[in-house]
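A protein chain is absent from this complex, but the other protein chains hold their places.
Going by the order they are written in, the chains are A and B; count residues from 1 in each one.
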Amino acid sequence: MGESELDQALVERVKNGDKRAFDLLVRKYQHKIVSVVTRYVSDWSEAQDVAQEAFIRAYRAMGAFRGDSAFYTWIYKIAINTAKNYLVSRGRRPPIGDIAIEDAVQMDGASQLRDRATPERELLRQEIEQTVFGAVEDLPEELRTAITLREVDGLSYEEIAEAMNCPIGTVRSRIFRAREAIDERLRPLLSADED
Amino acid sequence: MSQQIREQLSTLMDGELARDETLFLMRSLQQKDELASSWSNYHLARQVLRRQDVFLLPADFSQRILSQLEDERVHVAHAGRWLRWAGGGAIAASVAVVALLFSGPRGGQGDVPGEPLAASTNATQQPALMAAPRPGEFRAPLISPALDVQPASVSSQGFASPSAPIDPRLQSYLIRHYDAAAGNGQSAMLPYVLLVVPPPQPNAGDAGEGTVERR
Partner (left out) sequence: MPNQSEENVRRQSIFDMGIRRGLLLALGALISCNVTAQVQQGAELLGQMASSVRALDYQGSLVYQHAGRIDTLRVFHAGGTREQERLISLNGPRNEVIRNGNNVTCIQADDSAIVYTSTSGRGLLPLVPEAATSRLDEHYTIRLAGSDRVAGYAADIVEVSPRDGFRYGYRLWLEKETRLLLRSVVMDQGKRQIEQFMFVSLDIGKTPAATDLIPRQRELLTTTAAPADEVNLRGPPTWSAHSPPAGFTLRSARRSAASEAGAQHLVYSDGLASVSVYVESMESTPDLPVTLANRGTLNIYSFSRDSWRFTVLGDVPAATVTAIAESLKANAASRPPP
């Protein structure tokens, strides 16, 4: 199953009462949702609250989500609505040139509204990015190829296996080891930062 | 062991994990918090590699969300789901029936005292009301004269607090009832209206709003 089917499977589990599945969804999409919220709410602390509220609303409304659209699209719209409502309740107005949802989904990554609240945070964030790229650079070639084909080119395990001429099990293992290596370098960086 | 599980997480996030492995994995996750942070970091790396925005979120970002949802459940309309809750615990049904008709703070989040009903309650029949909820157990909203009618704010700072919602079990009962009754004259008279009008708030001396008897 692909990524969108994964989401559907997790949603089904959430509907059946599995809170852990929702936790996984939150962790998967937290950056994306915070990203869209920061387009409307520039204060960092408020943006986090609004993003959390969006997830809460999504949980509550999940009884009515049947997969008409991709889960991400759905929760994305909820996030936008939540952010807008928040602004309205504060007497503020949404940014001019309100972004069309379709464009916004594409735009992830081109945002100008980084958390400029503190330079340290911005620095730290850049450091995260450099850490990830650095870790990938330092990987043995077959691990680097595997993770790049997966994350950047979006190939399935089967396609990667074909491209790299190895069994799928090897693909799975290589990708995992690549992630572990990155994770190892990220941990000290992230645990140092507690808000 | 946890290495194996982390590899499963890695596989899961690519949508490539087999079904039985998924089930096993989900169960394991309930025990191990560190696995959740691996999942987070894997996705963080993914975002970076895909040149998408990443943010420095506090480590408890998702935990705060889950805490707020602790007493809540996703409700679906079909039967038989709500006598069982993930995490166990049957509802005290007497409380549940009563709770159907009145609303209280959403999910009964912790601050509800075990006060008995006003008026017609048989004073000896209380055990269900008094039991403390076990973790994960749903605590149906109680009727209490002492209960502040101001509904609990369900959001973090500053959002307009909505009143507590209609009990989802009543919703489910009523939706199905109106649907099945379709075709009789009565249901033509604005079915579903009870699903829209505000449920009465628990109030001291609110005898006119509905009554409950115990037998």
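What we mean here is this: contacts are C-beta pairs under 8 Å (C-beta built on N, C-alpha and C of every residue); 3 or more make two chains touch, one makes a residue touch a chain.
This structure is a prediction, so every number in the text was calculated from the model and none was measured.
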Chain not shown: contacting residue from B:S10, B:S38 or B:Q171: B:Q171
Touching the absent chain when the full complex is considered, from A:A61, A:V88, A:L123 or A:V152: A:A61
Field: Touching residues on subunit A - with respect to the absent chain
entry: 57, 60-69, 74, 77-78, 81
Message: Tell me which stretches of subunit B touch the chain missing from the display.
response: 75-80, 83-84, 90, 92-94, 96-98, 100-101, 106, 122, 125, 128, 154, 162-163, 165-166, 168, 171-177, 179-190, 192-198, 200, 208-215
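Quick note on the criterion: only the chains that are shown with their structure count from here on.
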Statement: The subunit B residues in contact with subunit A across the complex are 6-7, 10-16, 22, 26, 29-30, 36, 38-59, 61-62, 64-66, 68-69, 72-77, 85-87, 154-160, 168
Query: Once bound in the complex, which stretches of subunit A touch subunit B?
result: 1-6, 9, 13-24, 26-28, 30-32, 34-35, 38, 48-49, 52-53, 55-56, 59-60, 62-63, 85-86, 89-90, 108-109, 111, 114-115, 121, 124-125, 128-129, 132-133, 136, 147-148, 150-152, 156-157, 172-173, 175-176, 179-180, 182-183, 186-187, 190-191, 193-195
